[in-house]
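The complex is shown incomplete by one protein chain, all other protein chains being positioned as in the whole.
For reference, chains read A, B, C and D in written order, and residue numbers begin at 1 within each chain.
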Amino acid sequence: MRYLTRRLGFYLVAFWVSVTLNFMLPRFMPGDPVSRMMARSTNQLSSDQIVQLQRLFGLDDRPLWQQYVSYLDDMIHGRMGVSISRFPTPVVEVIGSQIGWTLLLGGTSLVIAALVGNLLGIVAAWRRGGWIDSFLPPVLIFVGSFPYFWLAMGALWVFGLSLGWFPIRHAFDDGLQPGLSPEFLGSVATHLFLPALTIVLVSIGGWMLGMRNTMIATNSEDYITMAQAKGLRPSRIIFRYAARNAMLPAVTSFGMSLGFVVGGALLTETVFAYPGVGYQLLAAVQGLDYPLMQGLFLIITSAVLVANFLVDIVYVRLDPRVRVS
Amino acid sequence: MSGSVLEVRDLVVTYTGDVRTTTAVDHVSFSIGEREIFGLAGESGCGKSTIANAVMRLLTYPARIDAGSISFGGQDVLGLSAAELRRFRWSQVAMVFQSAMNSLNPVLTIGEQMGDIFTEHTGCTRRSARAQAGELLDLVQIDRSRLRSYPHQLSGGMRQRVVIAMAVALRPRLLILDEPTTALDVVVQQEIMAQIAQLQAELGFSVLFITHDMSLMVELSDQMAVMYAGRFVEQGPSAALMHHPVHPYTRALMNAFPPLTGPRVPLAGLAEGVRFRDIGDLAEVAPGRWAAPLSDADRVRFEKEMSA
Amino acid sequence: MTTAPTIDGLRAETGEDAVPAVTRPAVRRPNRSFVHGLLTNRKATFGAGVVLLFIALALLAPVLAPGDPMRITGAIGEEPSAAHWLGTTAKGQDVLALTLHGARSSLFVGFTVGILATVLGVGVGLASAFFGKVVDEVLSLVTNVFLLVPSLPLLVILAAFLPPGLTTVILVLVLTGWAGSARVLRSQALSIKAKDFVAAAQVSGERPWRIMVAEILPNMASIVMGTLLGCVIGAIGAQAGLEFLGLGDISRVSWGTNLYWAGNEGALMTGAWWVFVPSGFAIAAVAFALAMINYAVDEVTNPRLRKVKHAGRTGRREEGRA
Amino acid sequence: MNAVLSVEGVSKTFRGGSLFRRTSVAALTDVDLELGAGEIVALVGESGSGKSTLARCIARLERPDAGRILLEGTPTDRVAGGARGYRSRVQMVFQDPFGSLNPVHRTEHFLRRPLEIHHVTRGEQETAAMLEELMLTVGLEPDMLHSYPHELSGGQRQRVAIARALAVRPQVILADEPTSMLDVSVRIGVLNLMRRLRDEQGISMLYITHDLASARYLADRTAVMFAGEIVESGESLALLAQPAHPYTELLVSAVPDPERAGTFDPDARAALRRRVLAAESCPFEGGDEACSATEPVRHQVGDPADRHWARCHLYRPRATSGANALTAGGTDAAAAGGVLGADRDGVAA
Partner (left out) sequence: SGTATTSASTPAADNATALLTIPREDMGTFTRNFNPFSPNAAPMTTQAIHESMLIYNPAAGNTVPWLATEWAASDDNRTLTFTLRDGVQWSDGEPLVADDVAYTFELQKEIMGGFEYLDSVTASDAHTVVFTFSRDYSPALYEIGQMPIVPKHVWEAIEDPAKATNETPVGTGPYTEITNFAAQSFTLGKNPHYWQPDAQHIEGIKMLAFAGNDGANLAAANGDVDWAPQYIPNIERTFISRDPEHRHYWFPPTGSMINFMVNTTKAPFNDVNVRKALSMAIDREQIVSVGMSGYTEPADCTGLSGSYETWKDASLQDSCDWIERDVDAANALLDEAGYPKGADGQRTLPDGSPFTFDFSVGSTSSDWVSVANVISQNLADVGITMTVDAPDWSAVVAGYETGDFDSGIVWSSNDPTPYQYYLNLMSPTKVKPVGEQTHDNYGRFGSADAQALLDQFAATQDEETQHEIVDDLQALYGQELPTIPLFPGPEWGAYNDSRFVGWPTADDPYATLGTRAPTTVLVLTTLEPR
């Protein structure tokens, strides 16, 4: 428990640092959201309209420290304000409408990549020199070497456009009413396939190699030899003895990745026109939409911290040794 | 000695490396009788653990058994199929590893690890496996509540006792002890050895006891062999070896342990960098006493040394 | 074979071949064999070959494709031909020239970021491990915070807010990339610091900085190399990603901007694969080559990871029988 | 004999953890120890009893919390030349020859660096000669100067480590279990080397070990350490012949002895162990008046010439009470004793 309290303390500090960073960054940028908006659209606004807009958006001209104090206050109370680039929609609503898709896409691909990757890693380590061990790693490394967006665009082009096997945009068929109907769920699944597949393809190699290497290290541990000597079944040795231990580093990276899922898959969202917070953040940054940017950053940071904290808790369950240290 | 439990004949084990291939065990033969404690001594890396692993058939790449036979109670160990091997292990031969500290899985409780043996070999329920594991702990005088402990919560001595308890779980006919106490304190070491002696008296298994501590070995074992660079250099009853070592290496070993009583006498041990080469096959020098003849070059050197 | 003086009664026989044939398997190999191991590793030589080839191409780009690569030298969207080996873009620029010149920026950014991030990581890791206490607490905190700060969003924010250009890209990538290596290097340095040879050097009277540089650092060679390669791969990919999103400096030529323009000009939709493929492949080739070297580094330092020659069908524990 | 090195009332507690969690291990409590010129003192005790910590304090690798360490009467931190000056006079040899030689350097580096740092030699020629001499002193071939540690055997490595310590011509060498990682057959050679160095160069040594037999073989005096305290000390032969403190007795009885093959009595050993541990865990409940004092006192044992003393609440002169006629302090269950003992020896594990 002490261990966890300590971690918690660390996370609080980390949280503070990130939100402060998040506060500082946009404020050092030249320009303001309104001229930003102007630069991007051909709609001409007259000068007084611009001033009016600035007033409307509630752009702050108080001293920085006062802004900082009220920023922290808002942050603690979960008040995220109103988005500027989507004025007058509240930030919570903007994020709320996207985050589900982000979690779906990121979560699915992470879980699949981690699961399959780790399983492959286990198999490769167990059957050293087998075809999975000698053939897959270089292939996966090679696939993973391509720039992600490049692969994604290629996949979209080939499977979406040329072959027409998969939808080429969005999270479900346009016009469907979200709900639990099989039609909607099926549509969600088919739309998810290609984006998730590309993410899985580029990330699976890392999981596999990581697991393989720790498994190989674990396999030479004495307790594996002992388990072998005990005459245990291979499956039991692999999973109960070797994988249980080799899993520990993977759990940590899984936790990290899980947190980062909330950050969205910006490139995927862009290429597949998939909804999600990644694009939202980019748009917020480009539109100088501080409230939205800060809201997103807050959510992402919190998610990362919470995910890490969860991993700490899981870790304590999985590895009895950290309970004392 | 009534009939032998383990018969090892002309065993050759090699390790294939990147640049060279090491013969870790080179034409080694020995047998262990019922209820016998057979000691195996020798310097680090001479191949002791390799023999033990060969008997358990635990050798993996890059190790290869190149020649020889191992028969256990008349059964050809090297010919066992995977399934037979699983049944053979632990129920016939069990082993306490060199680093018992590390031979327990850190993320499973002692109870789970002990229980695994029963569920695997006797197919009993987890519940009864747990009960049997409890009995085993009684045997080595550890509180049953420790079944729920993880290895790191136990001291080195306790872990070692747990491993010993596990080793005798299925009442094997042969117990291999690979330096079971080197990592432990003298005091604990003594207790562990006492424990083993006691269990052997109760359960009547044979022991292959590996160590490089000659004092300990002579104190415990009936027969012993001294190994050097993959070869046996001397073999015979422990006391005889102790008092009348034949091979210079045995002599050096025996000479390496200062006594706790009597006057301080200078000891020599084995000089740094001294190597024996071309060790011949064992020859019977007296009834039940075997020793490897020195090669001519070695003899010349050592005799000169001794006379100097 | 030479004869050494008598020591403690027995005459020793020494010399190279007198070194015991049997030594503990767990002995750490020194650097020399690390380098040797790499040189003889097929993956490493392949990787190094490819990387060197690209570096050579990058350096020679002004010679191989003289002039401004952005210049319009051909017709619009020409297929590969003798005049334009890799065809032309939708603007009529020579794709080969763009790809060659693109290597300069991409490799420069990749290696600069890799080196800077690794140097920072090594510095922080070593300082943290060596000075311990408050220094360690503070540095670890900073490191961990940087690890937790979501890097892609930060990358996006920073890239958008700083004036574009290589410096910004490098700065941003270093800023978001050093922490991972610092953590790895710190734990490595900590474990090395706990070794007796560090205490022994202290007892010999070595100064702290010398212990760090001459005693600890050389032992981290492989892991430093590993993080370096990892950082380079990450940086090349991240730069391409940033530029693809238009967050880089699109008025400069690099593989990332080439792809950005390819997308922008609808290379895929017009079927102009020759615009889209070369830069993507170049990135993949370099990243793959670097990954292969990294793989080799792992294998060399950890012999267990090396290729197994005789694989058994029956399972991991394999019996060798004559 | 006047002391080269004296340790006076040194205590050391390790505080671990961070802001949120504090742990502390009392590794040394009020330790006194003297090392005479040209004397070899053995420090024995079970794992985790604080032997290495004491050596590291003396080597200034750790800073004691209390007490003083004097080199020829000067506190360590006031020795001329500062830390380097001190280190040119006090050197240390570590337990693990595999760990104490940096695998990336050649033998030459290990010997040359101390020479350079402490300006022992001037000029390349003198240095080269010195390197050779050092190698010969520890019984190694000078061509091994060009070998990497992994090319040497354990014993050879430990000799290099000793040569490194010798390079600065120290007055004191602290040897922390220098032979425990070596092959049995070469251990004795290293011990012999140490003795020779003492005889020929008059170097004082603190020899840390848990092998009583080797302590007896090498050391003039032996000090027994238990749970951070020195509980008994005296001339080696006398001390081992007639251990006064129950813990020493336990240690002695645990040493395997081929001479008593087959006479192993586990029950007697277990009883003894229980007694020691029980007593130690409850130092003020001995039931004896002598023990009501808050400070355990030193009792002199046997012939004063042996400088043999024991410090324990439970010590009683043999003459009056026979062989350690002590009652077990609190527990009688075998299991409990085992657990207790095991937990203690597990500290370092």
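Quick note on the criterion: a contact is a pair of C-beta atoms (placed from the backbone, for glycine too) under 8 Å apart; a residue touches a chain by one contact, two chains touch by 3 or more.
None of the values given here were measured: they were computed from a predicted structure.
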item	value
Chain not shown, its touching partners among those shown	A, C
Hidden partner chain, touching residue among A:139, A:161, A:189 or A:310	A:161
Given A:145, A:245 or A:270, the one touching the chain that is not displayed	A:270
Among C:205, C:246 or C:278, the residue in touch with the chain that has been omitted	C:246
Absent-chain contact - pick from A:18, A:257, A:280 or A:294	A:280
Where the missing chain touches subunit A, by residue	29-32, 35-40, 42-53, 56, 82-83, 85-89, 93-94, 97-98, 101, 156, 160-161, 164, 166-178, 269-273, 275, 279-280, 283, 286, 288
Touching residues on subunit C - with respect to the absent chain	68, 70-72, 76-77, 90-92, 160-161, 163-164, 246-251, 260-261, 263-266, 269-271
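Assume only the chains that are shown with their structure count from here on.
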item	value
Computed distance of Cα centres, subunit B from subunit A, in Å	53
Chain centre separation in whole Å, for subunit D relative to subunit B (CA means)	30
Set of subunit C residues in contact with two or more other chains	4, 7-8, 12, 14, 20, 23-24, 308-310, 315-317
Where subunit B touches two or more other chains at once, by residue number	44, 58, 61, 252, 268-273
Subunit C-facing residues of subunit D, complex	18, 56, 59, 61, 83-84, 87-88, 91-92, 94-96, 98-105, 113-114, 117-118, 136, 139-141, 143-144, 148-154, 161, 164-165, 168, 188-189, 192-193
Partner subunit A, residues of subunit C touching it in the complex	141, 144-145, 147-154, 156-158, 160-161, 233, 237, 240-241, 244-245, 256, 259, 263, 268, 276, 280, 283-288, 291-292, 295, 298, 302, 304-305, 307-311, 315-317
Touching residues (chain side subunit C, partner subunit D) in the complex	2, 4-5, 7-8, 12, 14-15, 19-20, 23-24, 26-32, 137, 195-197, 199-206, 215, 218-219, 221
